[in-house]
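Note that one protein chain of the assembly has been removed; the remaining protein chains are unaltered in position.
Chain nomenclature is as follows: A, B and C, assigned in order of appearance, with residue numbering initiated at 1 for each chain independently.
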């Protein structure tokens, strides 16, 4: 029913070929991702851009879902709420820690805390909801 | 700078005279509240009504703020996002556990996990933002 | 497929017997509700309480859904985001104007603008999502 980290990494490479995150851990309704910060992720002034944070959080929830219900295509984000809490460091990787709060038949809700690596203070917090097909056809890669 | 539980309870009794929650604990950017469930809080079918959950969460963040920055009037809710996760029990108290994620100069952001007492599964999750006056005049009751 | 205003009013009287709103209009993915403001809706200082605004908005979306897909039980709020924009008048009714933005097979998303009657400035804005059963059994009252 659930997918392994290797299966998820292979699937995500097909789905998001340009993405620069790395799946650090997945399983048990959770996931941890990291994202390198380079010139493409920064805005003038040295802030990590908001869309990068949203994007990493979105993928972290998606990965946690795949790890929980298996590789189910047609899983789509239906909503996402982000609160920006602190200015992220321009020199540290972004770490995303996701917990699924609800795994329902058609709706899954996850939350993500985002950190600059090496700090315990969250730079942002995300809640995302995902729609999954009621009858799920799992895919074997 | 911060307020004690007793000061907060006295202040809240003036601000929300009809409210039926109880402050269980407050301090260190956190608060725990409980709310009895009776006929007024239920909808036909035995569900705790959504506005009751929103209301308890809103107050829990407010209490955590007072416990952190002191009794500061003019603190107002600017936004609140609630995700309903599970049907709450009609027979158990609602427990709200709040953590402040950011305590800024003009903006405070808190999150609240809501439970039916005796269960570890959240029935709802709330993120709320509050505006506080930049220059704070604390009140002594 | 859709329900008339009279059918909705009868159904809502069973579902929310204590509610004090009035359905002013419904149809075409829209609804308009009003809510009287009395001592129960006010906080010290003369502000309409936040939970009253959230509650009216929640019901406005529910009414617009019933007017669009018919009286479908098991329709439940899954999330609600409110932004408080201005202090509502203590002396005017609250008017809620709802538009459904998406009517999907399992998910419906609506937005609500809330006004103090007589003013064109919104006091709050709400986005709510509702889960509906994929296969809908309509109810005839």
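Assume a contact is a pair of C-beta atoms (placed from the backbone, for glycine too) under 8 Å apart; a residue touches a chain by one contact, two chains touch by 3 or more.
This one's a predicted model, so the numbers in the text were calculated from it and none came from an experiment.
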Seminar exercise, completed: The omitted chain touches A, B, C
For this session: Write down which of A:23, A:37, A:65 or A:82 is the residue touching the left-out chain.
Result: A:82
Exercise. Which one, B:75, B:99 or B:131, makes contact with the chain that was left out?
Worked result: B:131
Exercise. Taking the entire complex into account, which one of A:31, A:55 or A:68 touches the absent chain?
Worked result: A:55
For this session: Could you tell me which of B:2, B:78 or B:99 touches the chain that is not displayed?
Result: B:78
For this session: Identify the residues of subunit B touching the omitted chain, counting contacts across the whole complex.
Result: 78-79, 81, 106-107, 109, 129, 131, 134
Problem set entry | subunit C, residues in touch with the chain not shown (by the definition above) | 81, 83, 85-86, 101-102, 109, 111, 122, 125, 127, 129
Exercise. What residue numbers in subunit A mark contact with the hidden partner chain?
Worked result: 14-18, 40, 43-44, 50-52, 54-55, 58, 76-84
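The rule we apply is simple: only the chains that are shown with their structure count from here on.
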Exercise. Of all the other chains, whose mean CA position lies farthest from subunit C?
Worked result: A
Problem set entry | Interface numbering overlap (same over half, different under half) for subunit A and subunit C | same
Seminar exercise, completed: Given that subunit A and subunit B share one sequence, their CA atoms superpose after a rotation (degrees, nearest 5) of 180
Problem set entry | Whole-Å gap separating subunit A and subunit B, where each centre is the average of the chain's CA atoms | 28
Seminar exercise, completed: Cα centre of subunit A to Cα centre of subunit C, whole Å, reads 33
Seminar exercise, completed: Residues of subunit A that touch at least two other chains are 81, 109, 129
